[in-house]
Each structure stands twice: as C-alpha cells, then as structure tokens.
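Below is one structure. I have some questions about it.
The other protein chains are all here in position, but one chain of the complex has been omitted.
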Amino acid sequence: MTSATLAAPTRARTAAWLQNYGVYVAVVALVVFNVVFTENFVSAANFRTQLVQAAPVCIVALGMALVIGTEGIDLSVGSVMSIAAALIPLYLGAGPLVAVLVAVVAGIVSGLFSGVLVAYLGIQPIIATLALLVGGRGLALVVAHGQLVQLHNRDFLALGTGDVLGIPVMVLVAAVVAVLAGLLVQRTTFGRQLVAVGGNRAASTLAGLPVRRVLVGVYVISGALAALAGVLSTARLGASDPNDLGLLMELSAITAVVVGGTPLTGGRVRVLGTVFGALLMQLVHATLIKHNLPDSTAQMVQAAIIVVAVYVARERSSR
Amino acid sequence: MTAVTDPGTSRTTAPVLEVTGVSKRFPGTLALDDVSFALRPGEVHALVGENGAGKSTLIKVLTGVYQPDSGEVRHLGHTVAFRRPAEAQQAGISTIYQEVNLVPLMSIAGNVFLGREPRTRAGLVDWRRMNAEARALLADYGITDDVRRPLHTLGVGAQQMVALARAVSTDAKVVIMDEPTSSLEPREVEKLFEVLARLHAQGIAILYVSHRMDELYRVCDRVTVLRDGRVVHSGPLAELPRLELVSLMLGREIGKIREEGVTAFGEEHEVEREPVLRAEKLRGVRKLRDVSLTIRPGEVLGLAGLLGSGRSETARALVGAFPLDGGTVVVAGKPLKRGRVPAAMRAGVALLAEDRKTDGIIPNLSVRENIALAALPRLSPFGLVSKSKQDRIVRVFMERLRIKASSPDQKVAELSGGNQQKVLLARWLATGPRVLLLDEPTRGIDVGAKAEVQALIDELAREGLGVLLISSELEELVDGADRVLVLSDGAVAEELTGQDITEEKVLAAIARGGHDD
Amino acid sequence: MIALSPRNAAFAGVLQRQGAAVVLVLGVVISWFAFPRFGSADNLRDLALQSSFLAVIALGMTFVIISGGIDLSVGSVYALGGVLAAYGSRYGLVVAILLPLVVCSLIGFVNGVLIARTGMAPFIVTLASLLFARGLLLAITNEGATTYKVDAGSPFLALGQGEILGVGTPVWIALVLFALGGVLLRRTRFGQAVFALGGAEQSAVLMGLPVARTKITLYTLSGGLAGVAGLLTAAYLQSGVTVLGVGTELDAISVVVIGGTLLTGGAGTIVGTLVGVLLRTLIQNVINQVGTLDSNYQTMVSGAFLLVVVVIQRLLARRRS
Partner (left out) sequence: ACTSREETAAPQAAGSGPAASAASAAPASGGCTLAQTGYPKVDPKTAVIGFSQSEKEANPFRTAETQSIRDEAAKLGIPGDHLLTTNAQSDLNKQISDIKSLLDRGAQLLIVAPLNSDGLQPALDAAKAKKVPVVTIDRKVTSQPCTDYLTFIGSDFVQQGKRAAQEMARVTGGSGKVAILLGSSGNNVTTDRTQGFKDELAKTPGLSVVAEQTGDFDRSKGQSVMEQLIQSHPDLTAVYAENDEMGIGAVNALRTAGKNPGKDVKVVSVDGTRNAVQLIADGSYNAVIESNPRFGPLAFQTLQQFADGQPIPSSIVISDDSYDETNAAQKVGNSY
C-alpha cells in the first residue's frame, strides 16, 4: 500500500475522532484557557454559576435535540417558556406544586399543538412552530396583562436558588433530564423510532412505525421541557416576566444542539453532546463577559466559535 | 448484437477511458483494490460482479463522484482528475447512476434538459423548444405523458427511461449505465437495447453493468469481472462460457455451481384452500379500479403488468400505505383498518417496497437497527430496547441471508445495493409475517444473491407464508408463482394458473390488457 | 372523502397554488368596504412603499428557500446595509450604493462558501452570520452610539424618498428586482439549478450541475438583496438606523412560505412571495384600522393569522393530491 493510502485513513480517523469528541475537547480547552487567563475563574462559586446559568438552555436544548432528531425544529420554545412564566403567578396561591404542574401542562399542550400541526396536517415544523413563536408570547402577555409579577412563595423560589446535597436544584433537574433523555434515545423503542423517523420518514411509515405518534411525542416532550425551563428560570428570577423570559431561547438551544454534534438533517441525536454544547456556549458567554469585551466583539467571536465548532462536528461525505 | 471490435484494431486504438492501479477505501471496506481497467472506443463493455464487488464505486471514481485514494484515471490518453460529475460530463462522459437520480418535483422536460436547457437568443431558457424537444425525445422511449408534469408522477420504470433519455441525448463519447434495466420491464428493455445498438453504431463506448446474464451476452463485447474490489478477469465476452463467468464472479469452482435453470425456484407449493388475505374491490385515488385478490398460505401469487399498471399501488394498498377510495382487506378473517400500516403489520402483512432508497433503508442507522426496526416493539419488553434479543435475531438473519457487512454496526447506507435489499428482507422476516408482499425483491441483486432470495421465497412459501411477488422479470414469475394475476390499467385483466403460466401466455395477457381499451 | 369533479379539482388547484392570492384579494375587498380610509390613495401608496423593503429581502430568501436552504442572516445584514449606506453617503452616491452592496454580498458569499464547500447546515451558518453582522454593525457604530445621517441634500435620498408617477422609488426598484428575479428563476439555467438543488441535491450533483457555484451565488444574492433593502431603507429614513432588522429574517421566511414556496425546497414562485409580503402588510394595516386592539393581542393575532394561512394552504394541497 502506498503512503498516501496510509496517511489518508489517519487523517480521516483524526477527523472522525474530532467529529465525535470535538465538543468535549472545546469545553476542556475553554476551561483551560479561562483557568490560565481569567482572574478568579477557579472557584466553586464560579463553576456553580456557570452550571446554573447553563441549566435552562440545557433543558430546552435536550428537548430540541429530540425534535431535531426527527428532522424537525421547534422555534416555539422561548414562547412556551413565557407562557409557563405567565401562568405561575396565577396558580401559585394553590401551592408551588400546582403552579409548576399547570405550567408544564401548558407546555405539553403547546407541544401537542405543534406536534399535531406537524404530524397530522403535515405542516413544516419550522413554520408551525414559528406561528407559536409569534403568537405564543402574545398569548402569554394577554394572560399576564403584560405585567411582570414579583413572586414571594419561598418553596417555589427555592427551585431557582435552592440546593440539594450542595448541588443547585436547577443543575440537578438538568442532569436528571439529560440522563432520562439519554436513556430515552438509546434504550427505548420510542427513542429508536424517533431516530428512524428522522432518518427516513417514508421508510419508517412503511415499516409500520407509529410515525405520527412519535412526532407528536417529540414535540410534547420539547414543549414540556421548555415549560420546565420556564418554571426554573422564573424561580431563579423571582418574578414572572413573560415579556422577556426565553427571548431568543430557540436560537441558543438550536446552537447548543448543533454545536454538540447533532445534525440538523435528523436521524441522529447526541444527548451528551447537547449537554456539552450548552456548556460550551455558556462558557463562551462567560468568558466574553469576564474579559469585558464589548457587545460588538462578543457577537463576532460567538459567530466564529459556532462556525468552527460546527465545522469540526459536521458529518463528512466520504470523498 | 455481435462483438464488432476487431482484436487487431482494438490494440491500436487508445482507450477512451482507463484506470490503472486505482484503490478506494471506505471506512471498514476496501471497495477498490488496485483496479486497472480500460474502455475502448466503440465497445460495449460489461462490468460484472457480486453485490458489493465495487462496480458502482468504480463508476463513481471514473466520473468524479469519488476521488481515488491512489492510482490514476486517463481519458483519451490524458491523465485526468475529475473533481465532480460535472467535469466528467463536460469531457463527454454521460452516466446513469444506479439509483434513479433525477429531481422529482421538476417537470419531466426540465429533468431531461437540466443543466443544458435550450436557450433563446437572449440567453433565456426556451421552454417551448425544450418541451417540444423533450416530447419528441421521450416518444422514442415510449413515454407519451405530458412533459410538463412533475417527474414524480411517473413510475420508477418510466423515470428510469427519462434518465436514459437524458444521458443519451447529450452528445457523449462514453455512456456509462449502472444497472439500467433493473427497474425496466421487457418492453422497455427492448427499447433500451435499440438505443444501445444505435449508440454502438455511432461508435460510442458503453460501460454496462447488469446482473442479468442474458442481457450481457446479448449486448456486450467485452467483460470485466470484479470480485471483492479486485479485477479477476477481463476479456472478450463471447468466448467466456456463462457458467465460467458466474464462477469468476462468485469465486467458486464451476462444479459447485449447479445449473438448475435461470431461477432457483423449486416445484409447485402445497397450498391451503382458505386464503390468509382477501382483498375486495380496492379502489385507489389514482389508479386502482376494483382490484380483488386472495393470497393463500403457502402460495406465491405473481403480479404481472406493464409499468404503471398498478402493481406497486396494489401492494401498498394492501398494507394500508396508500389512500383508498373503497375496498376492504381481510387478513385471517379480520378486516384491516384502512390506511394504517401498523395495523396491517400487526395482522402479519409486510411489504418490501419497490424503491429501497426512499422507502426502505434508514440510511444513517446501522445494519442491526435496520433489521430490527419493524420488530422493535416485539423485541422490547415495556418499550425498553433489549440489545441481546436484537442481536440474536440480527445474527440469525445476517447469516441466513448472507448479508455482507463489516459488522452489524456498519451503517446500512455503506452497503452495496444488493446487501441493502437483503437487509430489508431481513427486516420483514424478523417480524414473522403471515403474508409477505414483495415488490421487485430481486431488483439489483447479483446472480448469487438472487438465487438465494428466490430460494428463500420458495422456502418461505413452503413454511406456509402467503407471498405476493411483483416482478418485471418474467422468468421469475413463471418459475416462482403458483398463480399469476395480470394487471392492466389498474384492474385485474386475467388470472393464470398451473400449466397456463408460461412466458408466452403472460406476455400475451399483458399485451391484450394493454391494447384492449 | 368526496371525489372532486374535474372542475372542482381545477378550482382547488388554483386555490392551493394561489391560496395566498385569494386570501389577499378577499382581504383587500373586505378592508375596502369595512374601513373607509383603507382605499385612499395615500394609504395604498403607503402600503406599497412599506412592503417594498421586506419584499426585496424576501426575494433573496425565496431563492434560498427554493434551493432547500435558509438564510437567517438577512435581518442583521439588512441593518448593516443601512448603516453602511448612510456612512458611505458622505463620500457620494456611488459609495453609498456600492459599500453596502459589496459588504453585504460578501457576507452572503462567505455564507455560501461555508455552506457549499464544507457541508455545514445553512441554518447554523447563517445563524452565526446573523450574530456576526450585528456585531460588525455595532463595531462600526461605536456600540450603536453613533448614528450616521444622510445629508439632506444628498442625491442618495432620492432612492428612498423620491417618487415616480406618484409611487415611491423603492416600490419601483422592488418591482424591477422582482421582475428580474422572476426571469432569473424561471428563464435561466441558474434558476433551473436552484429548483434542482432544492428538489434533490444529490441528484443535482450526479446530473453534473454546478452545485457549489449555484449555492454560493444564491447566498451572495440573498446577502446582496438584504443590502439593497438596507440601503433603500437608509435613503428612506435619512439615516443608518442601528435598531432595524431584529427578527426580520423570520418575517421574510414567513412571507415566503405564505407565498406558497415549499420550505423543503424544490418548488416556489416569486409572485407568491410578493403576495405574501402584501398580505403581511395588509394584516398590519387592518390591525391599525381596527385600532382598538391591545398590543399584546396584536402579537397573538399575527401568530394566529400565520397559522390559519398555512393550515388552509396545507389542507387545500392535501385535497388536491
């Protein structure tokens, strides 16, 4: 065999390795960079802050990853968060549990709505959820009379600020969601069917998979997780702020998913990659703030990082 | 057609297209291993080999779809490195790739002329001329549909003819055809051969891939045999006995290959009286007109007809994958809910679809997952996937069907066409069906695998499965089926049984159906 | 299901293909009678003018979406184009036009190269350039603190504020661009390649189409048109406003889709997009004419409207097939 044929596989292997592990490498690299160049980076409190801030994006992104796995997209997540936020104060009087349940149910209903539009009416995911993105926030504001409401229920606020065994509740919730998502994708028929539907919908239909049910299920999960993220963010904020909560969340979540190596073309879901994608974007954000870069530079740097990360993680055609 | 190449002249004429020492590696496979091969002007050169031997890969290397890892490609004596198919086409190499590669939503005429649309003096696309030219061109290939209709409204076979028309209508010096007849039916195959003869007369070099032996001997001058990515033979075809060619392809001794006839089907089956599936007056939105049929356990029911006669539509309707205006399907006494594939599947009806690329494989899933897909709920207690149960079944079927993959974890997209087909067959067998609807099951499968699949169909019927076999290869129907329904224009035109099932009678029935109305 | 008579089927076909147009005509007729001021020449002229900027952006988006792609960067690029035009206007008309055109096309070009040559998803590439263009805009405006004004006497203003036959120049420019766009899409090989790309990219490659070149051209076109919209806006507003264009990409996408272009690519029309833009403007105008709607309800109504149009279109399409 010639040296060319030997060299090619090595390069291919490096590329394939990067494609699989690039996002972890990037997170580690960024941590190392910060440890060296950022003052006061190495502290428990700081890591805690980063994890807490990444948690809502991470939760939403996990739902988004499932949707993207079916070759869909869910633009409505930010608005669902805002609907959840709007509902919380209305039901907090009946106790935090009721309020949280109501919010999550609202998320499920939103997901059901998008899911039915996509699965049964055959409307493009991007446009079905775009309608909810536009209308959903309006709905939330109508429900809340456009008002920000300060919350005082301690038990509820503890969701945002409390700890369990020294781990912030928000981080714990995100971790549980991640583990469940991982199991769902790898170990359940639903998960495998989801990936198959994303890989080839026509073939999945002919293979007798419950394609519509899978699609609706995926949007319901995404809606529920978005609502959950909305609840947690509201608790952390100490106020229900339907006007601003979750703005542009869809883009952050999609970025986390794609940077984490899940292709937008569906047929594949990388759960751990998504978690690290969210962490990576959080760290980038933190680094830019800590180095006090102006908004202009910050946005351009983020753009560059997204491009590089996705470039490395992209699916290569075998040429 | 006879071999016209004179050995004396062919030595002096430089090859139009030539590769030397080409290797191409994919993750897990060495698809081409030091391949050297030459295509001379004016010859029809057969490229044969088992599924996965590397034929399509070689074609893709020749035409710039893939870059070889080593070795070189020469065109008219000059070393070339086509970086994309466009460059090969500019150099006068026109290719019909294995899977139909056209644009479904675009008009038929648009597809024929895509990239080289006739233009007005102002440089704008001249639609009127384009449609007129396309109409004239396609009429030669027996396609008389409105050329302004989107391509996807044609059946697969007709699409293949469009692709052929497109490839041939460029003034190419070399035409490469990767299994052009696999979705054609006898009449269309004859059309194709007429075209081939014309090209041959014009001195155009043709590289021809097919798994159908008779075709090769009819049209080809020379043959190159690939096995496991290596060239094992290259030479004039007429001198090579058929048996020896097969043995070269399969890499087995001639003695071990029993020549049993063209197909591997056995004797008649023992058929039960009570049908397992009974369809009454199926009426489709598009085509079907009151199709009724029954399938009995242990029986192979053949379905014959012209392109677009409604065979595929019938099969899809039976599994509920096709909207129906009326009709009922009863399986084992229970009527199926219309339009629900899962219900049909639960009742034990499975369809191996015609187009494996769009309706069959899930490309980015592994061989294992593709096989287990339909049986997944059964293999997964409480909706939790059990890998061991999966593996057991996957192993059984990979062995039984001799699926060639580097491992069950290989992506199914990386398999050769024939092996993909076997994976799909395995998918259905894994569900343990009562009725198997096979729409062109041996399309694009090599001789070895084809015999295996045919023997398998036989065996399945013997085990008591009801089988519906759709095939455009008459001998397959004649040898394999216990009963043949001839469809014409969406309706059952004739039913042939027992001794009546001969090629002549089936052809005659098809012809009658086609001309009656 | 009721079988459609051929005549009904043909009608449903028209509805499906021209669903948005039918809604538009109905909307206009109803508004004409319901709101006395709606049909005034001033109002109509203003509707046209107001539609023209988004129309130009949506034109580029139509090409991109037909090719099976998407361009999220247009909103930021639009704003950037406006700022660059206003900045350039102090160096004369030529600079005012060329500067935004070149820079915005360049951003589109880079999008195209990244998409065509690396196989990255258009969604994510253009999402990155959405951020990039906004960042660049902030960088050249001193974090948004500086707003470049166009001098009152500048000939550049005529592009935005001038009128020809009583109709604003931007409207004419948009119409001309749409006409050119229609020819480009329907009557050139490039246009055919765009359709082919959206319908079946792999086939397009194997059929020997210049796929990469087509994609690069597409995104360059989209960026350039967003730049044109930006410069027209700058001429109209007399300044390079920094707060423009947030969410404009979503507006553009929705009008293209309302206009009947398939988001999966491979099918679509330029006229449909024009109808989509007009429909959007009409809805805004109607909401204003009603006048009593709480602003939060307005958002809800826009979302619901988008949904209704898309669902109707989809149902009609299904009936037809």
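Residue numbering begins at 1 within each chain, and the chains themselves are lettered A, B and C in the order written.
Here, a residue touches a chain if its C-beta (ideal position, glycine included) is under 8 Å from a C-beta of that chain, and two chains touch if they have at least 3 such contacts.
Just so you know, these numbers come straight off a predicted model, no measurement behind them.
> Using the touch definition given at the top, which of the shown chains does the missing chain touch?
A, C
> Could you tell which one of A:92, A:128 or A:159 touches the chain left off the display?
In the full complex, the listed residue that touches the missing chain is A:92.
> Which listed residue (C:154, C:169, C:242 or C:313) would be found touching the missing chain in the intact complex?
Of these options, the touching residue for the absent chain is C:242.
> Given that one chain is not shown, which residue among C:50, C:126, C:154 or C:269 touches it?
Touching the chain that is not displayed is residue C:50.
> In the complete complex, which positions of subunit A touch the hidden chain?
Residues touching the hidden chain, for subunit A, are 38-41, 43, 45-46, 49, 52-53, 89-94, 98, 141, 145-153, 161, 233, 236-239, 241-245, 247, 286, 289-290, 292, 295-296.
> For subunit C, enumerate the residues touching the unshown chain of the complex.
Interface with the chain not displayed, on the subunit C side: 37, 40, 42-43, 46-47, 50, 53-54, 137-138, 141, 143-145, 147, 149, 160-161, 233, 236-244, 246-247, 281, 284-285, 288-289, 291, 294-296, 298-299.
FYI, only the chains that are shown with their structure count from here on.
> Based only on mean CA positions, could you tell me how far subunit A sits from subunit B in angstrom?
43
> Using the touch rule from the top of the page, what residues of subunit B touch 2 or more other chains?
none
> Could you list which residues of subunit A touch at least two other chains?
none
> Quick check on the complex: what are the subunit C residues that touch subunit A?
70, 114, 118-121, 123-125, 127-132, 134-139, 143, 250, 253-254, 257, 262-264, 294-304, 306-307, 310-311, 314-315, 318
> For the complex, give me every residue of subunit A touching subunit C.
Residue list for subunit A touching subunit C: 73, 117, 121-124, 126-128, 130-139, 141-142, 146, 251, 254-255, 258, 263-265, 294-304, 306-307, 310-311, 314-317.
> Could you pull out which subunit C residues touch subunit B in their complex?
For subunit C paired with subunit B, touching residues are 1, 3, 183, 186-189, 191-193, 195-196, 198-200, 202-211, 266-267.
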